[in-house]
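What you see is the complex with one protein chain gone and the rest in place.
And now, chain A:
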Amino acid sequence: MATKASRTAARAMISPSVILLLGWMLIPLGLTIYFSLLRYNLLMPGARPFVGWENYEFFITNPAFTTALINTLLLVGGVLLITVIGGVLLALLLNLEMWGQGIVRILVIAPFFVMPTVSALVWKNMFMNPVNGLFGYLAKGLGLEPFDFLSQAPLASIIGIVSWQWLPFATLILLTAIQSLDSEQLEAAEMDGAGPFSRFFYITLPHLARAITVVVLIQTIFLLSIFAEIFVTTNGGPGNASTNLTFLIYKESLLSFDVGAGSAGGVIAIILANIVAIFLMRMIGKNLDA
């Protein structure tokens, strides 16, 4: 991109894709904002009068809204905590020389390739079900009362399922980061008298900071919109105990056929996601600077 001519040519050639992507983003966004300002219910065909902020007021004052907000944050925070800590530990373990390394690595990565609905159903029916599930069987074997995970601790169970799915992703990224650590640095630290824990906290962990940032940012994007796992396991229940913002919007727009309120919820979700993004970038974005 040295000369003026080549820069102009580059802009001209990039512009179709930029315009397409911009349209792809702006048209749905514009329509959502437009619908959110209308009284638009599929059960009441006909007029769609302009109602201003009414839908927003309705969505926010909905008692389920606060619960959904808290659940969303708990879900995102819980999964991030488990996957980052678990990912670092697994990556440390997988970095060791061992027999059958290749197969073990493939096994660890496998859950990432199972689609969310399937893995959630497997967990629900084969593990967590108090009658047919493996955990229930084990509890009975120990003479304990089987625990009904999805009705006793619905949100924690979903956090567990989602963590299981995302742990491989975190492990994979952190493993490549660990492998890029200069072994002479660890040897130097060893000569400097640092024990295994000091070496981990003073050398390895700072080296992983950037990879952890990437994991947190990417996972947050996907975790804010978790839906399938909730849909096939608890359906947001019992009550609203495992309803997150995405699921609440689904309930409003598709179970209550209220397009207006659903759109308002969507816009609120966009705003909240951006607030989270700003906070995240403030807190950990500096790690991404070289």
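What to note about this one:
In the analysis below, a residue touches a chain if its C-beta (ideal position, glycine included) is under 8 Å from a C-beta of that chain, and two chains touch if they have at least 3 such contacts; residues count from 1.
Rule of thumb we're sticking to: contacts and distances are computed from a predicted model.
Chosen from "ATP synthase subunit b", "Probable atp-binding transport abc transporter protein", "Biotin-independent malonate decarboxylase subunit beta" or "Benzoyl-CoA 2,3-epoxidase subunit BoxB", the protein name that UniProt gives for the omitted chain reads "Probable atp-binding transport abc transporter protein".
When the missing chain is restored to the complex, the residue among A:Ile203, A:Leu223 or A:Ile249 that touches it is A:Ile203.
Touch with the chain omitted from the figure is made, among A:Ala194, A:Leu217, A:Ala241 or A:Leu272, by A:Ala194.
Although one chain is not displayed, its contacts with chain A can still be listed: residues 182, 184-185, 187-194, 198, 202-203, 206-207, 209.
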